[in-house]
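Have a look at this one.
For this view, one protein chain was removed and the others were kept in their places.
We just call them A and B in the order they show up, numbering each chain from 1.
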Amino acid sequence: MPTIFIDNKPFEVKAGKNLLEACLSLGLDLPYFCWHPALGSVGACRQCAISMFKDENDQKGKLTMACMEGVKDGLRISLTDTTSKAFREQVVEWLMTNHPHDCPVCDEGGSCHLQDMTVMTGHDYRRFSYKKRTYKNQYLGPFIHHEMNRCIQCYRCVRFYKDYAGGKDLDVFAAHNHVYFGREKDGVLESPFSGNLAEVCPTGVFTDETLRQHYTRKWDLTMAPSVCTHCSLGCNITAGERYGELRSITNRYNGDVNGYFLCDRGRFGYEFVNSENRIAKPIIRNRVGEAVDEDTLMTHLKTIFKHGNKFIGIGSPRASVESNYALMDLVGKDNYYNGLSEFENLLAKLVAKTLQSGTVRSASLKDVEKADAVLILGEDVWNTAPMLALSVRQAVLKSAAAEALQQTPLPQWHDAAIRELVQEERGYFANITLAGSALDEIANYKLHSSPDDIARLGYAIAHIIDPGSPAVKNASDELLTKAKEIADALLKAKNPVIISGTGCLNEPLIKAAHNIALALNSGERKAEICYVMHESNTMGLALTQAFGLDKAIERTEREEGLSVVILENDLYRSLPGNVVDRFLSRCKNVVVLDQLNNATTVKAHVLIPSATFAEADGTMVNNEGRAQSFFQVFNPASNYVREAWRWLYAIKDLNAAPGNETFPHPDEILSRVEKDYPMFSGISKVSPAHDFRVNGQRIPREPRRYSGRTAIRANISVSEPRPFQDDDSPLSYTMEGYDGIPPSSLIPFFWSPGWNSIQSVNKYQDEVGGALKGGDPGVRLFEVDKSKPKTYFEHIPYPFTAKPDHLLLLPQFHVFGSGELSIYTKAIEDFAPEPYAALSEPDAEKMGLSDGSILNVKIGEKKIAFPVCVHKAISNGIVLLPAGLTETAGAIWGAWINFSANGHS
Amino acid sequence: MLTPDEKHEIDHEISILPHRKAAVIEALKIVQQHRGWVNDESVGAVADYLDMSPAEVDSVATFYNLIFRKPVGRHIILLCDSISCYVMGYQKLYAAIQDQLQIKFGGTTSDKKFTLLPNPCLGCCDRAPALMIDEDLYTDVTPDKLAEIFSKYS
Partner (left out) sequence: MERPLTEHIHPNRPALNLKEYEAVGGYAALKKVLKDSSPKQVQQAVQDSNLKGRGGAGFNTGMKWSFVPMDNAPRPKYIIANADEMEPGTFKDRLLLEGSPHQLIEGMIIAGYAIQADISYIFLRFAYKDAAKILRKSIQEAYDAGYLGKNIQGSGYSLEMYLHTGVGRYMCGEETALLNALEGKRATPRAKPPFPQVSGLFGKPTIVNNVETFCCVPHIIAKGAEWFKSISKSEDGGTKLYGVSGKVNKPGLWELPMGVTIRELIEEHAGGMKNGLKFKGALPGGASTDFLTEQHLDVKMDFKSVAAAGSRLGTGTMIVLDDATCPVGFVHNLQHFFAQESCGWCTPCREGLPWVEKVLLSLENGEGKKEDLDILHMHTKFLGPGNTFCALAPGAMEPLESALKYFADDFEKHIRDKKCPYHN
């Protein structure tokens, strides 16, 4: 490790870093704007100036931009010398010549990097006495608000949006001091990563438009560490509340998972928590006054849960491990069904088992970023796991850079120079999907095919890599040529990642992906696999290998008089309406716990309000097999809104003999999970137990500057109530407590003295851009077992052949529209696609259809009319419908639909 | 949409470059040559042709001062306002032009004949003040010569 001298004191620093990174990693305060840990250095803002000295005798030094200078053993620099201090102060004064003095009305105020840096440099009075430059703002859509006058031209927005995330419609225009950052004209930002602009922008130019609708300063939010519930990746988020409303979601850094960013579905899809459609009170149907109080509810439940009534339970992939376990505990393991539809359950269990077997390592998002070759087999990750698409993009860029740097060595952090060197080169990335994806544009190999054919290609690739893996019989030359090309490219890599998932509803695909990764794993080469799943806790469900929904239904067909508890699961989304109707009608009692009213809750005999992620503590397991905790952000206005597990244990204890109640502490639930299911081993260590304290103190959910505590309820009562007591976690609902750096899984918000913006995350990391102090949050439940023999799957499908008069029904996912909960955010609802049926040109022609004509698709017993969309990239024999819309709810994906008897026009 | 001629010229530029995008400045020049200026539609057409987005193309187009993103007159007067011409009194020329054509810098005459733009150094400082109209350079210009110069253009 090189030693550098900062103000004559020696410090050991990490080689290969620049001086800004080194200083920040040492905990020193050095201001900056254009540098960003994920975006690297470009040296534009000149804010990070320091003085660099030739040797001990050099008194004068040379002004140097810390972000543009690598560390070198023996280097001498100063942060406190008058020249560099004065220059840094001057940079802020320059920026302020045009920056409006509008902090009080600026959304960024209080979490503004520019404010922080201004104070840090000591600049106060400005001498510029001329007119400021002004700009017109643009309408950028419902997510991001634009206020261009506040721009300090750090270029981070374009560097993130365009360079990092591949967005096309945000750029920098004009020159000299008229440079403008925005779109070429007003309009909705197209990138599903646009929300990150609000965090990447160091001022109030790009701010969260949804937050503006119920604005609160960061310091006035009650916040807790949480996990995104909108896909299976489990990105870490910070959720903030005020006045009983969830007001914002911001990134919570996790070096292994989402790093610094989130997708827009995750960031903006939170409004369901505040929705008017929330279930606020328990309901007992068919009585006078359906909404009931707790006593009535409990008395009623006690009667229906009394002996003699046999209950089955239906779990949910969007409910926590704790809630699913509580349901299991309530109804008994044998009566628990995990709530996944037949096909999905099969695939989810297969994925879980495959990863659990330990033959190949499951890749985190960070691992994907580090891959030097990527193969996507079938999964449309852009839409099913957006942040994974962002990681793939980084892998493709970084591996191209690594290659170029071998010939022309440059420091890793030198973003501008590396981009110039790399130009349009891209690392190896083969994107094989059903119908194309936005990622195709960075793929060096892209192919659109049917799931079975993609699986065959996958098997063929694996066989070329390791002839010990099964060969594809009757493989065409074309298939073998393609397979050879991909296999050759993968064999050149050292850390290839194979990505697949459950999105194509195809079992061989998942197996083929595994075979490729397994085949690649040899010698120096370490291949990893990444499977995308459906929901935030699908993996948590699949690990138990429980039966799915179909088995529950079969059981009610066999057994009369069963009752059911349905946990946070709208069955009508998974199964055709008539099937669910029949199932529910055969149940004697239907008890439903859920957060929002939906088709299933309407049918409940007893409906119990359950808490959303923001009102609950719990644990979820992401697609990687990483168990992560989320914490309650606030206590909902309705006292009835409680974690499902809390209700379920309360129900369980209703009929227990006094003294035999089993109501566990949430810490205890995880220990029981671990004991009952060894595959969850480690899950109880995901975050510190509820009695964890630092110096005897809890971790406060509220910043020190939280205002109005005594006044916030003054319209209700002038006496300040005692803050809510949190017996479940080490967090408190106050601003008092430990204000240092808590264990990484317990960070409610990032803040450090002088660092009010999200950039304060630097202070929480071992080194900037590295892991959080004490390790990134989460516990991986799978590890590789090297002793495992290579066992390949043998399940090779026949070539896909279109059936006469039939089309294979498959889902097309959409970032906006396919999620069950995110759709409650108005803007996301607006972005959801109109229903359509996409099919190939030849199929359309055969059926006499063209763009816009109507195709009737039978879902259950209902015939639904879909406008046709003729699609160039789809294979013949397939019809794609947008997943997640009410129109397609209950569609049996992966089924053949007969169109012969089906009138269409 | 680009015309076949425009495409043909752009294709040539692409053929000598390592990737399509690199031809964007040339493409903008070509389009401007054919159309006088580059309107939004042209930006879109260039973007399409080079596999770029309109924003990317416009980002480049708006950086350079001689890509015109607003309509201009039939002839462009570039009046040098740099140091040698300043010393030699370009201000008098500017005043005379304003007087004769009734336009300021950035303006276009009402008959759409001339657009007047300030221009940094035309590289003939020994013969200052200087101005350029389209391809023609005029040096040692005095206000009394302007009328005759302008009369050459229709």
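Convention: a contact is a pair of C-beta atoms (placed from the backbone, for glycine too) under 8 Å apart; a residue touches a chain by one contact, two chains touch by 3 or more.
Fair warning: this is a prediction, and the values are worked out from it, not measured in the lab.
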Whole complex considered, the hidden chain contacts A, B
So which of A:I6, A:A49, A:A650 or A:L821 would be touching the chain we can't see? A:A49
Can you tell me which of B:M1, B:L66 or B:A147 touches the chain that was removed from the display? B:L66
Omitted-chain contact residue, chosen from A:H176, A:R722, A:K786 or A:K872: A:H176
One chain isn't shown here. Among A:F128, A:Y215 or A:Y798, which residue touches it? A:F128
Give me the chain B residues in contact with the hidden chain, please. 16-18, 21-26, 28-29, 59-60, 63-67, 78, 81-84, 86-88, 119-128, 132, 135, 137
What residues on chain A make contact with the chain left out of this view? 42-47, 49, 62-64, 68, 86-87, 90-91, 94-95, 97-98, 127-128, 130, 152-153, 155, 172, 174-179, 404, 407-408, 410, 414, 416-417, 420-423
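The rule is short, and it goes like this: only the chains that are shown with their structure count from here on.
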Distance from the mean Cα position of chain B to that of chain A, given in whole angstrom: 49
Chain A partner, complex, touching residues on chain B are 18-19, 21, 40, 43, 53-56, 58-59, 62-63, 65
Contact set on chain A toward chain B in their complex: 162, 168-175, 183-185, 423-424
